[in-house]
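With one protein chain removed, the remaining protein chains of the complex are shown where they sit.
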Amino acid sequence: MNSWMWFLTRSTGIVAGVLGVASLVWGLYFSARNTGTRLKPNWWLALHNFLGGLTLGFIALHMLVSLLDTDIGLRFVDLLWPSSEVGWAIGWGVVAFWLFAIVVLPSVARIRRRLKRKAWHLAHLLAVPAVVLSGVHAYQTGSDSLSVWFTRGLALLVGISIYPLTVRLLGLAQHRRVAA
Amino acid sequence: MTTPHNTIGDRPIDPLLQHRLDQLIARAPLAAGSAVSPAPRLAGRRAKPARAAKLSALALSTVSTVMLAGLFAQHADNVDSIGFTTGTISDPVLPTATTAQTTPATVAATAPDTLVADGAYAGIADSNRWGNVQVQVVYSSGQITDVQIVQYPDGDNKSVRINARALPTLISESISAQRADVSTVSGATYTSVSYRVSLQSAIDNAKAAMGVGS
Partner (left out) sequence: MSVHHVEHVMGTTVSIDLVDSHDRSLVDELVAWLYEVDEVFSPYKEHSLISRIGRGEVAPTDTEVPHDVREVLQRCGELAEATDGAFDVWSQPSPNGTRFDPCGYVKGWSVQRAAHLVRSRGVADFCINAGGDVVLGGYDHDGCPWKVGIRHPFDPQSLALVLHEVGPVAIATSGTYERGAHIVDPRTGRPSTELASATVIGPDLAQADAFATTVCVMGVEGLHWLAGQPGYSGCVITAAGRLVTTDSFNRHRAA
């Protein structure tokens, strides 16, 4: 039974990672000014929101299943706070979780209405370090980090994220130059 | 309010987009204290945007999770186990180490109270879900001076980093009995002979020297 918890910990982690990258890429394409008109169809935003929520959901599932894998020996408090006992390999994952929570939860309509746009936007930008840290976490703790498929897949995800990120940043730079 | 026209810059506006713009403009501007009138509900497909995409994302995620887990399970069954190397820790068999030095075992004359001759010895290999791990222990003057992990887990096993944490943690955190100031030591049964060089005897001697009765 324990082995299955281990397999599920890994698979939920992988899926959460893919979902995180997908939400990030979707969001970047939404906001990038260089990829066409800023106003995307309604469904694009809806899907982005959904993916964000789904990512957070799978991260929570990943964390809970990792608790059930008693061989790892995590305590509940280890999920909430990086601890030296457990190490930074898992600690980065915990930080990434909190960052994702800060990205997704304020975007829930009720909360978002109370926030100033600037505050919300700043929080939302944390999505980038969140994805980066989860990549570090995946590489450091994933037993799969020793398998070729995994490292190539991870590199691919990184590449997929970097392109729209660069486009967005370049667009920002260009926009600033135009406005100046 | 400018009247809407059918282009943004040079490009024609998507009709759906136009529809949304009309709605936005039709709404009364928000003033402090005024109630927000609910947006007119869209009918039909647009009421639930991207429903199909959402459902497929959810389904795809769930299915991938289960399938990946199954893949790992299957792969785990196929991993060969290397079996146990039976023998005590004084077995002077040197493993084919990929790491560091392997000092040859010297079976020279050892001081009477040294249990183990100097040299590198193979610890017993451990083969379970943590992988194939073999430890090499280096003795010098009867003390462990180094513990090398000779064979790391590979393939479909827990991360080297978690495992590497598990292995050196125990060894490097081995507690000095003097600092721990323990009253007694529990261990595998020592004989009267091995008692002489055991921690317990050091503790007993210390107690006797302190004049604690006897």
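The chains carry the letters A and B, assigned in the order they are written, with residues numbered from 1 in each.
Methods note: a residue touches a chain if its C-beta (ideal position, glycine included) is under 8 Å from a C-beta of that chain, and two chains touch if they have at least 3 such contacts.
Owing to the predicted nature of the structure, the values given are computational and were not obtained by experimental measurement.
In the full assembly, the chain not pictured is in contact with B, by the touch criterion defined above. The set of chain B residues touching the chain not shown comprises 84-89, 115, 123-126, 128, 130, 133-135, 137, 143-144, 147, 166-167, 169-171, 174-177, 180-192, 194-195, 197-201, 203-204, 207-208, 212-214.
Here, only the chains that are shown with their structure count from here on.
Each chain gets one centre point, the mean of its Cα atoms, and the points for chain A and chain B are 21 Å apart. Partner chain A is touched in their complex by these residues of chain B: 8, 11, 14, 16-17, 20, 46, 49-50, 53-54, 57-58, 61, 64-70, 72-73, 76, 129, 153-162, 165.
Here chain A touches chain B in the complex through residues 3-4, 6-8, 10-12, 14-15, 18-19, 22, 37, 39, 41-44, 46-47, 50-51, 54, 58, 71-72, 87, 89, 140-147, going by the rule given at the top.
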